[in-house]
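What follows is an incomplete set of chains from the complex, kept in their original frame.
Chain lettering (A, B and C) follows the sequence in which the chains are written, and residue indices restart at 1 in each chain.
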Amino acid sequence: MSQKYWEDFDLGFSFKTPSITVTETHVVNWAGLTMDFYPLHMDAEFAAKTPFKERIAHGPLIFGMAVGMAGLAKVEGGSIIAWMGVDNMRMHAPVKIGDTITVHIETIEKRETKKESQGIQIWKYSVRNQRSEVVMSFNMNFLMHRKPSGQ
Amino acid sequence: MSQKYWEDFDLGFSFKTPSITVTETHVVNWAGLTMDFYPLHMDAEFAAKTPFKERIAHGPLIFGMAVGMAGLAKVEGGSIIAWMGVDNMRMHAPVKIGDTITVHIETIEKRETKKESQGIQIWKYSVRNQRSEVVMSFNMNFLMHRKPSGQ
Amino acid sequence: MSQKYWEDFDLGFSFKTPSITVTETHVVNWAGLTMDFYPLHMDAEFAAKTPFKERIAHGPLIFGMAVGMAGLAKVEGGSIIAWMGVDNMRMHAPVKIGDTITVHIETIEKRETKKESQGIQIWKYSVRNQRSEVVMSFNMNFLMHRKPSGQ
């Protein structure tokens, strides 16, 4: 795969990732790894009495998986120097055990930096379930390589 | 533990969580769960040639652990109705395998909502390592129960 | 949370922990971690022919989870110096995959030691399922800090 640069991703550039089914195993392993045993995720009796009616996946799990799935898509092609942060992470709908998620990613902002060899892009991640409902969205800020002059 | 409310957490209220050491096991299990095998985290030969000199933990892992650690502290006391989102997540310094992290949390904003029974608070999470360096920070937005009148 | 002492837990003091649903993931991960692949837990065809009719959770898994859940409740408040052992662990009923357990804990014995700064307490752990049936019980022996004189 050839090296890519800040210049290769125009405003409005978009792609989607492979999909994955969020299983009970993801939820239980997540809880153990991150120490988050909030009963809405781990206690089926409790969850049955909430408006959700059943255990739902942790929001940060969906975030973590979305970040990983974007990498699996292998689209950025070495252009990213560093992950600078996340803004505006919002949960729009619950992800239930057994839902299948896909991430739709779009370049929503790009700007140059003082350093000529680098640029910044903001990619909006929208996680959708199997009914195409957006369940979570967030904006990732990336520092990227600019194309060396002469190329 | 008695039920707590939006009114119980004033601006400037703060606490810190228990601490945990981030191990190679956390990093490898994280990669598998979230599908993020970026070589800076997983390839010791690659990492040795970066400015970090060694594998570092995934940023979203530190975020996920910080969220879980806040729960372990059991401070919110049932006041939180829902997690509304995250803003301004920034990585300030790398977390290396073997570093021990603690989360310092502070109420930085609170406001009423139209619904009298609910309020909003923004809690700033600052993750520090064993040298008290802030390695990551982010703002969590919570919808909270307000104290029923008469209490 | 303020520091607690041996004096703070009278005979008959009791509390219950958060609840958690025991999933197939717990059982499979447990088997791998502890090397216990006994077919009643791991072989659905075998289990279907037993009086239990289905796979059941390992007894020591329920013990391990109960110990952890007691910690999550954060009741002991730093009073415990050391875990001295367990007596009288008994399985009273099977825990099936999907059952939700809660631990009820009660101080059933307390005594001073020769060392004035320390005392011993025995806490009885009773693990109940979602139908309030006691599925397992055991007695934990703790060495605790005594309240410094003058406090």
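Note that in this section a contact is a pair of C-beta atoms (placed from the backbone, for glycine too) under 8 Å apart; a residue touches a chain by one contact, two chains touch by 3 or more.
As the structure is a computational prediction, the values presented were derived from the model and not from experiment.
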**OP:** Start from the 3 shown copies and tell me what the total comes to for the whole assembly.
**Re:** 6
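Keep this in mind: only the chains that are shown with their structure count from here on.
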Original post:
Roughly how far is subunit A from subunit B, going centre to centre by Cα mean, in whole Å?
Top reply: 17
Original post:
With chain centres defined as C-alpha means, what is the inter-centre distance between subunit A and subunit C in Å?
Top reply: 38
**OP:** Specify, in ascending order, the residues of subunit A that touch 2 or more different other chains.
**Re:** 29, 37
**OP:** Give every residue of subunit A touching subunit C within the complex, in rising order.
**Re:** 24-25, 28-29, 37, 39, 42-46, 55
Subject >> Contact footprint of subunit B on subunit A as seen in their complex >> reply: 20, 26, 29-31, 33-38, 59-61, 63-65, 67-69, 71-72, 83-91, 138
Subject >> Residue numbers on subunit C that touch subunit A, as the complex places them >> reply: 18-21, 23-26, 29, 72, 98, 100, 130
